[in-house]
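The complex is shown incomplete by one protein chain, all other protein chains being positioned as in the whole.
First chain written, first letter: the chains are A and B, and each begins at residue 1.
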Amino acid sequence: MDQSPLLKVDDLTVAFRTDAGVVRAVTDISFEISSGEVLAVVGESGSGKSVTALALMRLHPKNTEITGSVNFDGIDVLALSEEEMRSIRGRDVAMIFQDPMTAMNPVYTVGEQIAEAIRVHTATSKQAAWDRAVDLLQLVGVPEPKRRASQHPHEFSGGMRQRAMIAMAICNDPKLLIADEPTTALDVTVQAQVMEVLHDVQQATGSAMMLITHDLGLVAGSADRVQVMYASRLMETGDLDDIFYESRNPYTMALLNSIPDLEGVKDSLEAIPGNPPSLLNPPSGCAFRPRCSLAVDECAASDPPIVLVGEAHASRCHRTAEIGMGVEAMS
Amino acid sequence: MAKSTFDQENLDPEYFDSERYEHHVPVFSAGEVEGLTEAPQTFGWLAWKRFRHHRMAIIGAIGLVVILLLFIAGPMLSPWEFDERNIADRLQGPSSDHWFGTDEIGRDLFVRTAQGGLYSLRIGFIAAILATAVGTLLGALAAYFAKGTDIFISQVINMVLIVPALIVLSIFSKYSGGNATSLAIVLSLLLWTRIARVVRGVVLSIKEQEYILAARAAGASHMRIIFRHVLPNVVGPVVVEVTLLLGTVIVLESTLSFLGLGVQPPNASLGTLVADAKGNIDNDPIRVLTPGFFIVMIVLCVNFLGDGMRDALDPRSKNERG
Partner (left out) sequence: MFAYITRRLLATIPLLIIALYLVHVGISLTTDPRSGFYLCLPRCQDGFDQITEVYNLDVNVWMRPFIWFGDVLSGDLGTSSSIGEPVSEIIVDRGWNTALIAVPAFIISAVVALLLSVYSARHQYSKGDYLLTGLAFFGLAFPSFVLALLIQNIFGVQLENWFGVKPFNTGRKTNENFIELLRDIALPVMSLSILFISADSRFGRASMLETLNQDYIRTARAKGLPEKRVVWKHALRNALIPLVTLWALNFSALLGGSIVTESIFSWPGLGPAFVRGLNDADIYLILGIVLFTGLITVFFNLVADIMYGVLDPRIRLD
């Protein structure tokens, strides 16, 4: 990896002050994304994956403390003024949100909203922007794009709406696409289609993508690298194969064990016992300790270090080395 | 079906309450973080917010009590009678003899203001109670039995509201005698609609809840369901609404009385007192503003009380934080 990464995040911490106290949604996360690469960020609800994304785009609410550094394409994102940030949003970095029904303005047509995204960043005439919007809709597989562009969001089906959102996100050829649970709000039957569109679009435009999801199944078909988060911490990161076949982190392994598997015969679905910890009062030491079947005393005493396992593979666990030597995680 | 302005029970401005948005959860994926607010989070502010609604209700209640005490106890301490005329002492400003001064025919204004205030309050209470009784009953019936009953009652409500309120009230109060009871009845004939709408909304939302279905499945009768499950949920919002209604009634009654269409002599209300004083307003504006001031104070206290109670009593105004 001689070229510097597109996105370099170092020790990112995002904390909110709430009525009840300080909530650390993201704690000391560091990761990179290279140009054209697809990084999947996986975790349960509350793990901090969406918060990370919103922090990258600085779309977080006002009462937030962000520390650390975010370097995008050579720019220190956290130091930018709001004006400067605005010029990056939608142009160099674009986001696809979870629920397309609420994510689009109900009173304007889909075409208008896509065209608007184009015109705010480039000097394009109304007509040209509209035409491009129609082209984009066709690109993402919306049938009858001309007619559809003149319709309002509520006239689209869920899958088509999300395609339109994708069209809106890629309209200015962003270098980085952030897809925040793009299929969670969709019917299962439609999920695969939309993922395919996303995949094709990413391949065609060559943009990097940060795919946020809680669904490991989605990850397998689309990602180059995977990053697993739990309770605001980074648990493991690595290539697709590293994570799926050679995981060295109890949490990841527990997650993998809980994926229903068509091939093997299982007696029961393995759910991970327990619940994610409160982010207000996280347990001392490792956040996963209360639910971890490999926990030892050290896990309660101190934060586990990040242990490098391979060239691009790292796991945050006190017993990383042992796992590699055949200690199986049991759920 | 198109939404019509006449079907706007969800569009009650009262329930688009500014207080509700103090606790809004900012736009995050659901389940990521709970309890976020954008409010300034210094300790002092948090404590203030916690006590504020509580405090609002208490201030309102205390204010009302103080005013009531003044109106009841005041005249007892004063040597003057309500209708006692001392023409020689007429049109005096406030003095140690006559605390609020005297009017054109020498009547003591403090006693008149106190008695007038009590009269207004009396009308207000009676009207509020009547409106609540009728409104709750009709609203609940409309929501519970739905279909025909609902359409009928909703149309009655629409009809009552089709002509501007003050115009309707003016007509019916003018021709119904100017005493407290008939005025209260006339006012309640208009205002029951607000209560009915609120109750209808609450009952409709409860009806869909599963525990009602469960009770029906277990064989409970309508009456039992109404009394055990529906009414307890209705009480909270109704209490809030009635409190606020009191303010509206007082404003309406004093307006009617001011125009000469409400309370008639020899009775007096705060509205008639303003009207009496109006003639001399250029020279003696205070005399006009005093009863007006009391009206405003009463309404403010009532609104404080109602709004302050809303958080505690009305589940409809609860924020997502719960």
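Going forward, contacts are C-beta pairs under 8 Å (C-beta built on N, C-alpha and C of every residue); 3 or more make two chains touch, one makes a residue touch a chain.
What you are looking at is a predicted structure, and each value in this text was computed from that prediction instead of being measured.
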| item | value |
| --- | --- |
| Chains on display which the left-out chain touches in the complete complex | A, B |
| Hidden partner chain, touching residue among A:V51, A:A149 or A:M168 | A:M168 |
| From A:V51, A:A117, A:I272 or A:V307, residue that would touch the chain that is not displayed | A:A117 |
| Which residue of B:I129, B:A146 or B:L166 touches the chain not shown here | B:L166 |
| Interface with the undisplayed chain - residues on chain B | 2-6, 8, 11, 13, 16-18, 20-21, 24-27, 38-40, 155, 158-160, 162-168, 170-172, 174-176, 247, 251, 254-255, 258-261, 271, 274, 278, 281-282, 285, 288-289, 292, 295-296, 299-300, 303 |
| Interface with the unshown chain - residue positions in chain A | 57, 59, 82, 86-91, 94-95, 97, 99, 102-108, 116-117, 120-121, 152, 154, 165, 168 |
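By definition in this document, only the chains that are shown with their structure count from here on.
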| item | value |
| --- | --- |
| Between chain A and chain B, centroid-to-centroid distance (C-alpha), Å | 51 |
